[in-house]
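Take this structure first; my questions come after.
All protein chains of the complex are present and in place, except for one that has been dropped.
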Amino acid sequence: MSKNIKVNVEYLTRVEGHGNIVVNVKNGVLEECRLEIIEPPRFFEGMLRGRSIFEAQHITSRICGICACGHTLASIQAAEDALGFSPSEQTIKLRKFLLHMENLDSHILHIYLLVAPDLLGVKSFVPLIETHNAVVRRALRMKKICNDVCDILVGRHVHPISCIVGGFTKLPREKDLDRMLNLLIGLRPDMEATLELAKTLKFPQFNRETEYVGLVNDDGEYPMLSGNLGSTDGLRMDKKEYRKLTNEFVVSHSSAKHTKATRESYAVGALARFNLNYDKLQTKAKEAAKALGMKPIVTNPYLNTVAQLIECVHSLEDSIQILQELKDKGLDYAQEIVVGLNERGNIPVKAGIGFGAVEVPRGILFHEYEIDGKGKIVNANCVIPTGQNCNNIEHDMKALVPQILEKSQEEITLLMEMLVRAYDPCISCSAHFLNVKFVGR
Amino acid sequence: MKQVELRESEYITMPAKILEARMMTTQEKYFKIALESGASLDHDPGQFVMVSLLGIGEAPISISSSPTKRSYFELVVRNVGKVTNALHKMEAGDTLGIRGPFGRGFPVQILEGNDLLFVAGGLGVVPLRSLINFVIDNRRDFGKVHILLGCKKPADLLFADEIKDWEKRLDVNFHCTVDKADPDWKGNIGLITSLIPGVNLNPVRTFAVVVGPPIMYKFVLIEILKKDIPEKQIYVSLERHMKCGIGKCGHCQIAQYYCCKDGPVFSYDQIKGNVEAL
Amino acid sequence: MQQFVTLQKKELNTFISALAQSQKVVAPVARGYNNFSFQEVTSGKEIVLKYIPTILPPKKYFLPAQETVISYNKRENSVNAILEYEKMVIFGVHTCDLAGIQCLNMVFADKPRDINYILRKSKIAIIGLECNDYCDEYASCNVVDNHLPNGGYDLFFTDLGDVFMVHINTMLGDELVGKVPVFKPADEKALKALEALRQKKRAIFKNEVDVKHEDLKPLFDRSFTSKVWEDLDKRCLACGNCTNVCPTCYCFDIIDEPSLDLNTGARYRRWDSCQTEPFAKVAGNENFRKERSQRQRHRYMRKFKYPVDKYSRYFCTGCGRCSRTCMAEIKLKETINALAKEAK
Partner (left out) sequence: MRKPKVAFFDFACCEGCQLQVANFGEALLDILGLIDVVMFREAMSEKSDEYDIAIVEGSITTSHDIERIKKIRATAKVLIAYGSCATIGGINGMKNNFDLEDIRKYVYKNDAKYFETIPTHPVHQIVKVDYYVHGCPVYQPEFVKVLKAALAGLPYNVPDYSVCVECRFNENVCMYDKGITCLGPVTRAGCNSWCINNGNICYGCRGLLSNPAKDGQMDILKKHDIPLEWVTNKMNMYNKPRELEIDEQKHKG
């Protein structure tokens, strides 16, 4: 068997940000296989220097419009950690809810608009408007509901407005809670239909032993907003030590830095969380997992999409539960904070370092800030899920290509693209922060 | 919130059809329009209409034809923005909406029997033409008639054919000037103010009617006042931003006057000393 | 029809809740930081009785910030005039705002009449509420004579401690009172208390500026070229807040908005502000009020001079909103005093 294959996917589509895939097979031997990230660097990290720690959220939210709420929450966590400020129970609850909405929104977008076209054999959701109109409408409807809930909760989903260091500048009123609850309860039938649809979809078969990394904790809650770092290889450490885990290094072909933990690479994201914390999922989510034939530990990266769907069920149900609790207890509106006053001494400022580790749709996201005595940022670092996954994707590709060499070049290309897309890479995010360690070329 | 349909409203437009449309200069387009109902617009010289294009907006445009023309009316539109640009794309056979006529036109009853001095600069000839043609159509009812016309260059001259006709008439004293001539130009060269001193008139029984761009008024009025025409006998037509045309929206306000309702024609006496008017 | 009735204060809730059963009721509610706003209420408990003028005056119900005036269909070449309205009761309108509504009534009843305004107005019942004392230092209702009720309401409430004295001014007011059996005929004692309050108010409310009521207009007649406007030019941000909150500012823009099919659509009017730069601009880049000083002068003239020439009435109600809302702290009373000082 001597075959030459050259795959060069420029401007990978249906992912957020710019990426290229390069595969080079000569005489049946894989010579080159890599994922290039070519998003223009935006220097967020450099730009943060000298800004007030209270502005970090506003700025870092703009790293990525898709996971803006995730960046917001990670940034706030790091900032509050640096300031030694503990948010109230109510604030934490609302933040968890926000994170769920982001998770739901992002997963729905990914499942329906980015992955489904592959599985249904078309180039994008646009042809589906003709062939699967009801499905497209459902997807858009579900997405809109998440969006509407975010509008009520934080002003908007893309770059949330009211969620800042210290708490919320505007708390939902009683009728707002009702509106959100109604919207989410109304989402249930569409979620059921989505599960039914998922049962009919066929995913490529490919397994590779992988180390899965995510937040873990000892209470009964599926950890998203807080916890320690853990892995399926048994790793466990405090979030402060995240650099030991991520071991970032730069590779020449990519403007996103790569990471590795105990093995040569690791994976983060819905599948990692599913594998690590399956037990803590909401009952309905577990039922969904069963129906979809998912049981930890799943090592087929293509099934990340299915793990996302299971998380959707979890996020929806957990959100409804949180809303119910908030409604029963009632919100304390005295906690509504005035933006800007924090910067003027409401929250005392001291020099320090703070860490944020939050499970965002694509995996664990780290923010770290060092501030001076005036609350100005002197150093900033972010490690983005896709940056962590990049290395793992390359290892997956290297394992996958020899298994599918028999296929046509188009099929190979598609399978590679689908693999990358399964990770739901957010390349615009990952290209923006490159710091830490650089391993020379 | 309830929404109901109203049978009457000041904002309702009358459907109208363009009978004829042609470019007059590079910037101005001429339209001959008739109401679809067949009714006459029945306007006074100097009044204007709101031209409505659905989905685009409305613009106040002076009626250029004399009310003696009953079955149609004429507009001349300069292309300056959204509505006027869209109007320029329209041709004969197209329909548009009309509201009006609005405003107070020239006081024809007062002018009757008197000598008249018309001074028009640039686009000012458009509204003034409705009065000039009305006077010409009823020539016997008026005294001496002087027409002074000015524009930037010969190519800007509007209604050139008609003007030739005015020029030829024995019962009209006509002069025209351009700021900048071209080789074919045989007439006067210079600002319109230069024509005024040469007019031989009797200030006691002369009424001056001046229409032109804002900067023109100041200088023309100085010259006219030098002729000892009483302030009450000088009329101007002012242009202001307008939205409703019925004296509510506030855009066209000059002191206590709404230009759309109390104007656009004012006597000098009415507005002199008003720092915002001239 | 009884002229005066009383309502036990604790019964206000019953009255409002009962009214809210059958129609929309709006009343002042708190927005924090000593700001208030007219909002829909379903019970009397939400209402703040002691409030300073709301952020937006009740004009927002009479002349909505944005309203559709026509809808159209291009393909069918059809144009329909539209009225948007809502039947409602406004509770708690201060005397200055009653005056504001009266001013708007004059403008929109002036020919050609504005049908939209007039019809909408006829669906709104107005319940006034007396101010027993000054709202704050920005108010100047005395100089324009709006500190005492001068009509313009269906019912008028005066807080007399345990009871409200309620003046029934119209048949509609009588109907409202008749709907809920909580009102009693006013007794002698209550009527005396009302008279005493009015007396007391005459002592509290004093001319707020250094100019007498009748001298305001002549002052503005003389003030066209005042230096005071130059000073405002430097300070004013031209943000338009002062006109938007003014109960007697009614200028608007007319805008077409096609629907997504690009065939149908609506033409609506929307509040506009003479303080913004493009307001008086015409083609050829001529702007008749280019400078902020000219625009500020225009605003003041539109309160103290032009309407007096036209309607023989000051169009400032003394509510103080423009001063309260101005970030640059341009204050109406100060401006008037500065003009007066200069004129001396």
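Quick notes on this structure:
Order as written gives the chain letters A, B and C; numbering starts at 1 within each chain.
Please note the rule applied: a contact is a pair of C-beta atoms (placed from the backbone, for glycine too) under 8 Å apart; a residue touches a chain by one contact, two chains touch by 3 or more.
It should be emphasised that the depicted structure is a prediction, and the values quoted were computed from it without experimental measurement.
Just so you know, the chain we are not showing touches A, B, C across the whole complex. Among A:N24, A:N147 or A:N217, only A:N147 touches the chain that is left out of the view.
From the options C:R120, C:H167, C:R267 or C:R292, the residue with contact to the unseen chain in the full assembly is C:R292. From the options A:K123, A:R173, A:K244 or A:K374, the residue with contact to the unseen chain in the full assembly is A:K123. Screening C:T14, C:S37 or C:N80 for touch with the missing chain picks out C:S37. Counting over the whole complex, chain A has residues 11, 13-18, 39-43, 45-47, 49-51, 55, 58-59, 62-66, 68, 109, 113-114, 117, 123-126, 129, 136-137, 140-141, 143-144, 147, 154-159, 161-162, 164, 168-170, 250, 252, 255, 336, 338-341, 428, 434-435, 438, 440 touching the chain that is not drawn.
Seen from chain B, the chain kept out of the figure touches residues 55-56, 81-82, 85-86. Think of the hidden chain as still there; on chain C it touches residues 31-35, 37, 54-56, 65, 234-241, 244-245, 257-258, 260-262, 271, 273, 276-278, 292, 325, 327-329.
Everything that follows uses one rule, which is that only the chains that are shown with their structure count from here on.
Chain contacts here follow an irregular pattern that is not a line, a ring, a star or a complete set.
The chain with its C-alpha centre at the largest distance from the centre of chain A is B. Once the centre of each chain is set as its mean CA position, chain A and chain B turn out to be 66 Å apart.
Per the touch definition, chain B reaches chain C in the complex via residues 1-13, 15, 54-58, 78, 80-81, 84, 95, 97, 213-214, 239-241, 243-244, 246-251, 253-256, 275-276. Of all residues in chain C, only 68-70, 72, 74, 77, 79-86, 107-108, 110, 112, 114-116, 119, 224-225, 250-256, 258, 262, 265, 267, 269, 272, 274, 279-284, 286, 288-289, 294, 298, 301-302, 305-307, 309-310 touch chain B in the complex they form.
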